[in-house]
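The complex is shown incomplete by one protein chain, all other protein chains being positioned as in the whole.
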Amino acid sequence: MPQHVNLYRISMRGPGDVAGLAALLESGEIRAEDIVAILGKTEGNGGVNDFTREYACMSLANLLAAHMRCSADAVEKRVALVMSGGTEGVLSPHMSVFVRSRVDGKPAGKRLAIGVAQTREFLPEELGRQAQIDETAKAVREAMQDADIGGTDVHFVQIKCPLLTAERVAAARARGHEPVTDEAYASMAYSRGASALGVAVALGETRADIGEAELLRDWSAYSAVASTSAGIELTRSVIAVMGNSASAAGELIIGHAVMRDAIDLAGVLDAFASVGLNGERGLDAESAARVVNVFAKAEPSTDGNIRGFRHTMLNDSDITPTRHARAAVGGLIAGVMGSGAIYVSGGAEHQGPMGGGPIAVVARVEV
Amino acid sequence: MPQHVNLYRISMRGPGDVAGLAALLESGEIRAEDIVAILGKTEGNGGVNDFTREYACMSLANLLAAHMRCSADAVEKRVALVMSGGTEGVLSPHMSVFVRSRVDGKPAGKRLAIGVAQTREFLPEELGRQAQIDETAKAVREAMQDADIGGTDVHFVQIKCPLLTAERVAAARARGHEPVTDEAYASMAYSRGASALGVAVALGETRADIGEAELLRDWSAYSAVASTSAGIELTRSVIAVMGNSASAAGELIIGHAVMRDAIDLAGVLDAFASVGLNGERGLDAESAARVVNVFAKAEPSTDGNIRGFRHTMLNDSDITPTRHARAAVGGLIAGVMGSGAIYVSGGAEHQGPMGGGPIAVVARVEV
Amino acid sequence: MPQHVNLYRISMRGPGDVAGLAALLESGEIRAEDIVAILGKTEGNGGVNDFTREYACMSLANLLAAHMRCSADAVEKRVALVMSGGTEGVLSPHMSVFVRSRVDGKPAGKRLAIGVAQTREFLPEELGRQAQIDETAKAVREAMQDADIGGTDVHFVQIKCPLLTAERVAAARARGHEPVTDEAYASMAYSRGASALGVAVALGETRADIGEAELLRDWSAYSAVASTSAGIELTRSVIAVMGNSASAAGELIIGHAVMRDAIDLAGVLDAFASVGLNGERGLDAESAARVVNVFAKAEPSTDGNIRGFRHTMLNDSDITPTRHARAAVGGLIAGVMGSGAIYVSGGAEHQGPMGGGPIAVVARVEV
Partner (left out) sequence: MPQHVNLYRISMRGPGDVAGLAALLESGEIRAEDIVAILGKTEGNGGVNDFTREYACMSLANLLAAHMRCSADAVEKRVALVMSGGTEGVLSPHMSVFVRSRVDGKPAGKRLAIGVAQTREFLPEELGRQAQIDETAKAVREAMQDADIGGTDVHFVQIKCPLLTAERVAAARARGHEPVTDEAYASMAYSRGASALGVAVALGETRADIGEAELLRDWSAYSAVASTSAGIELTRSVIAVMGNSASAAGELIIGHAVMRDAIDLAGVLDAFASVGLNGERGLDAESAARVVNVFAKAEPSTDGNIRGFRHTMLNDSDITPTRHARAAVGGLIAGVMGSGAIYVSGGAEHQGPMGGGPIAVVARVEV
């Protein structure tokens, strides 16, 4: 039986607010067992001490555990809960709930499919190193199989990966191992980058022997569909692959484009165009009704410039670079989309070209 | 003899960097005596303790003083130095230098003109009150006369106004007067709002008896062309009025539109269209060559929502609301403009509709 | 039967970490039903968007609900869960668990007693107004009765009170009521101040007719034992009164002193001396073993000076004043205490003299 994927975008009044999802579960609109992934934007700082992510995860796990009659731990193992912290500027806290069921009938064309997988637990010293790249690539392939999506039909790969804390660094050192960095904030970049290279390897977007030597150094190596996010609340990586599959049925399709820098309006428009939408003056009401959500990554260019003009995101000791980037790119995409309830995540190392990032759009098929 | 206004956009490598302007002065391209206003974006936090503004002002005043053989104080009295702090996200530190000279010949059509004026010194307890509104309106009219611009041809009124500090509040209280607020950050909003209402009154954009009772309360009262900015470095207000004047000669024109909210892409496009430019996929190379700069104001909507979706700008105790708003709106406008070296200033109380703001574009006339 | 109060200080590895308390519950060391109050320091920003407080509350409520076989809501109604956000500088996240049981025997002298009470729900427009002062005073008297402590034996009154958010302000206005402020961060000061005046009224520390007219204006009106903390997670106030009672048995006593400003080392030493401890070179090992915890409030002086020298806490748009104050006062007290796992809470409006604050110490009686 073909899979049928639905996507719900639900506003959140706070990181612990799961009332919207609870209502859909109680009404029977969604079956808890069918939820394969939840991507959330929570209103923390997106940095090391952003506890809104684990708070939201815990709230979701508790809710789903009650509905699935299992433990919260079992929920977290079964559902890809990916909370990306930081709703700077016009961004609005919300969650995207991916629901997958089996339906009768024959698919009418390629439709949105989703597959999930997890890596094994990582040791602190493995983060930002070859082991993380390799294990991630392996898990991406598993998720593609789970979704029955071929390589060119993959439009978005979301990964939640671990980071280093002072405690984890100390633990590694106590065992005689030196982590790649001892700065927690810096470790987030290493972990995101290694995860993205894992996607690029799995999808054949770079040469196969790309590895830790290129990590955070060779920016020409990137995935055009990877979106990776580091969080303090986990020590393994969770992967969700999204694409269009001939064996999927449903009303949704996904497409993507790449922003070549943080102000690439044309790239944003191309992403909407990939699912048949024209956003040149912002989506009109009809188009807006077709879109379910946008998923994008943002980052400051590491050379300190955008089209020849200096930006200050990397030299600001008050606001972290990822907060700056989410706010700016979020502002641009929201202008086209007509809504701030979109998924824009910071830290796009090896996710799209340096200073740019992937952008995917999920929309209802035109009828 | 008609006035001839030129506008130079000069990148800054830091708040004290005046090398670009120095080079233009030394080459004779610009005469120091012809400079009427400098609007800068400096890389501070844009808040109470943003010293990049006064640092830039001091650096500019020192430079011009040497060229004009007068004191730095005399420069600050003669030239409208308006530094707006905050280059969040993709915004790039730079200055816009308005140069006005008298030329022979007959104007060929309405062209960019600029006029400047200053209010008297304000007492701390006058900020955010009727006196500030009235004195501002008076000075706006003086600046319009200075520029020879009629009301409907005014497209941008830039005002730099004072704010309250703990010390100024204490000083007022010592004299037996209670300022409108004792929070420095909050005082910036009062001062910006009163200045904007002063513009609205001067231009007849609201009913004539609008006053302190409506300040920060009645958001239907606003100016579509006011841009006001509060700074710790001054205790009076400095006003620069820009518009197109039949008595001006030159190659530049100015136009404006209003963003109705922080994600109003159509409003941004309208501003570019007002000077004959199409930014629907971002400016093309030819159009980009015509634009000199964009001047816009940004703010979070005070009801906490944008088109029905909650934003978190007003509840964030780590980043001030104006930093959020500049980053987001700057990201959107930069996407159309193709450059982050634009003037986007935070705190748009009574400047455009609530949550939106004015946006003006200066461009070369089409030839 | 006399009450017997015990106090446990338990370190937290994150806002959701309740493992330490869980172990004590599982071992039988603490009975869940005996817990009357938990005061925590969580590692958020202590501001409007500090979700570590509600996350910790939710984690604690879930834990206790499982042990008490009731709902998490019922736990929150029964136990005073007061999380104070902000562990700046050397402060260390931890919780103080107050456990009260009934024991046989005759008290040997005045010992630590605790009483709790709650106000009714507040409407947004009641915060920072007379209603909040009056209802708080009433609840403080109830808590004193619950504890059987006379007025002069009260050494610490902890209150958790609500704050205003953009949404709550909008809700009040929709009903035609104007809240005391529409700035969320500013509302925290109003709510803390009104709560403290309620304590002062209940204990007769000020004249009985003190009211909203004096709130945040007349700093000579204050309570020497009030500690109030505003949080987004509740809409009523929760009160815990601590003191020494002749009808209490146990091994703990409490004393207090007042810091007259943020650098009042002598005040800190006096607080330790009030329970018989000498901290002049920091507590020695024997004294340290006697102390259980310190509870203090901190704030920047509103006149911008400390003993004639200007501080910058009120003019910093990057870090909120309460974060500055907790870090500084926490550094001083930790130096005497020899540990950063102390309860230092920011925002001491009407709690101790302007710029200073109450400081209480709980210690084992000397044997």
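By written order: A, B and C. Residues from 1 in each chain.
The definition used in the following text is that a residue touches a chain if its C-beta (ideal position, glycine included) is under 8 Å from a C-beta of that chain, and two chains touch if they have at least 3 such contacts.
If you're wondering where the values come from, they're calculated on a predicted model, not measured in any experiment.
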| item | value |
| --- | --- |
| Chains still shown that are in contact with the chain withheld from the display | A, B, C |
| Hidden-chain contact residue, picked from the options C:Asp146, C:Asp182, C:Glu205 or C:Asp318 | C:Asp318 |
| Options A:Val48, A:Leu64, A:Val154 or A:Val180, residue touching the unrepresented chain | A:Val48 |
| Which residue of C:Val5, C:Met58, C:Ala184 or C:Ile306 touches the chain not shown here | C:Ile306 |
| Footprint left on chain B by the chain that the document does not show | 13-16, 43-44, 49, 51-52, 54-55, 58-59, 62, 167, 232, 318 |
| Sites on chain C contacted by the missing partner chain, in the whole complex | 11, 13, 43, 45, 87-94, 262-266, 268-269, 280-282, 306-307, 309-313, 315-316, 318-319, 323-325, 327-332, 334-341 |
| Contact set of chain A toward the excluded chain (per top definition) | 45-50, 165-167, 170, 182-186, 302-304, 310, 312, 314-318, 320 |
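Here, only the chains that are shown with their structure count from here on.
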| item | value |
| --- | --- |
| Separation of chain A from chain C, taking each centre as the mean of its C-alpha atoms, in whole Å | 40 |
| For chain B paired with chain C, centre-to-centre distance based on mean C-alpha positions, whole Å | 45 |
| Chain C, residues touching no fewer than two other chains | 49, 167, 318 |
